[in-house]
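The structure is given below, and queries will be raised subsequently.
Yeah, one chain of the complex is gone here, protein chain that is, but the others are all in their spots.
Here is chain A:
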């Protein structure tokens, strides 16, 4: 009853801004400094030409944006462009509601996108479905000032070194050496990718809808069990253990000394640290003895929705072209910390006088991280109802952190519940094949 009521409301809201010939809508989910940057890009596009006008509508979060898009699509009032996050890739690929960008704009040099960013959003035949927009990846942040106070001069690069450093910090009276929120993207997906571990069979679902989760049997299970032990020892803190109640805020305020977080957080951290602490940003830590592979691209990409007439599609193309321009990507990177993912932009940054400027700090290390050697299991995640799987993972692992069950039991349960989701997804999209 609630669902459809809300859906109907959302649909009604959707009609409020109906499209004119060259007036199109773009829905995005970000807030804060990222939203400011998105709006600036929209304004710049509208000011740069008079043929098209894009109306950028913030929906508050990726999920809300998607909920409204679903309702609006069913009511045929959907926007032309919609930004959506990594985890929903398969849902959109099979939805039949979006037009692959590579079909729409065959002449664009799509191979300029670095492989790590392409693989996540392309079909098994290599056709790009969405245009990567705010791309990020997982990085390792430290508060260098605090580390040095505890006598740690070398920034840790491995988990073993992090724990050693954490013990020193704890001995020096630091209450929160390393902080995480235990989020699926950070502790499972990016961990598995860079250690070359599969998340599910069939190469994380790329080879068919009949994949099954394997997270309870890989080295990721050991790492997650380690996190539980480290938390008991006081080396690792969860978001709820911190005074700030939010792990990024806890790190930015100096309460915690190290964290794993998206490159998209760089701008906020740098601003908060300014004049107080020194910040370092590096590739996410590895366990000793494991070869480093690429991290997944995170963040979100832009999809073109079906069911619009030609002038609207033209306007959408023009806006996507605009966003791909090197100066626009550089502006966005500098303003947010998201990573540019086309080679021409990376070259432009390298040649620019600001190449070493902190505003491009995440670009270099982020791209380096995504450009590590790939395997068939590090292309991305192509699993159905994956957003729901993330919820399941969080729920079960939180029980493990609270001591209600062991991490192994938590992961066994997650696998079991995750597989049920996959089977239902398979049945829901019966007869459809992966593009």
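As a working rule, contacts are C-beta pairs under 8 Å (C-beta built on N, C-alpha and C of every residue); 3 or more make two chains touch, one makes a residue touch a chain; residues count from 1.
The rule we apply is simple: contacts and distances are computed from a predicted model.
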| item | value |
| --- | --- |
| Hidden subunit of the complex - UniProt protein name among "Pimeloyl-CoA dehydrogenase small subunit", "ATP-dependent helicase", "sn-glycerol-3-phosphate transport system permease protein UgpA" or "Carbohydrate ABC transporter membrane protein 2, CUT1 family" | "sn-glycerol-3-phosphate transport system permease protein UgpA" |
| Identified contact with the non-displayed chain, of A:23, A:46 or A:67 | A:67 |
| Options A:171, A:240 or A:350, residue touching the unrepresented chain | A:240 |
| Options A:40, A:97, A:272 or A:409, residue touching the unrepresented chain | A:97 |
| Residues of chain A in contact with the chain not shown | 1-8, 63, 66-67, 70, 73-74, 88, 91, 94-97, 238-241, 243, 245, 385, 387-388, 391, 394-396, 398-399, 401-402, 404, 417, 421, 424, 427-430 |
